[in-house]
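One protein chain omitted, others in place.
Presenting chain A:
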Amino acid sequence: MSAPNVSILSKNEKKSKDMLVKLGLKRVPGIIRVAYRKKNNEIIAIEKPEVYRTPGGNYVVFGEPKVDDFTQKLAAAQEQAQASGIVPSEADVATKSPADIQADMQAAADAIESGAGKVEEEDDGEVDAGDLSNDDIELVMQQANVAKNDAIKALKSHNGDIVNAIMSLSK
């Protein structure tokens, strides 16, 4: 997917960068790509970003976000292959109209804004419940108001201790 080349280095951005440096943020050199993985496995990637680190360990990322929706592409490609009986070449990419691309870009920009540019490490692969009981998992999900995977992970890291698992999630 090729995105239109938009210059986003506005006056305001420059100003905010200066301010961030004054606040004690340090530029982290040598970062080539920052990828955000969202819940639905959508990947938003920023190539050649400028990354700053706060003394508290949070990160602020500047750059041009691009949606890299791998699963959607894969699904589209599979559909094509089934419908035509042949393996498609670039067909799935070509079906994206400019409007679609615009929409993706907007979605990506919104996501970055709402995330306040903070890097979050998210791992959304299906987590194996192991020998945890379903009742325990449900209880943790309800009490801490989290998704199943998070509940399983918390229970695992607390060796099945329900109270500790809930406490770790409600922080």
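Here is the rule we use: a contact is a pair of C-beta atoms (placed from the backbone, for glycine too) under 8 Å apart; a residue touches a chain by one contact, two chains touch by 3 or more; residues count from 1.
What we mean here is this: contacts and distances are computed from a predicted model.
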Given "Protein PBDC1 homolog", "MICOS complex subunit MIC10", "Tetratricopeptide repeat protein 29" or "Ras-related Rab-1A", the protein name in the UniProt record of the chain not shown would be "Protein PBDC1 homolog"
Where the complex has a chain not shown, which of A:N58, A:Q78, A:Q102 or A:S133 is the residue touching it? A:S133
Chain A residues touching the omitted chain (full complex): 133, 135-136, 139, 142-143, 158-164, 166-168, 170-171
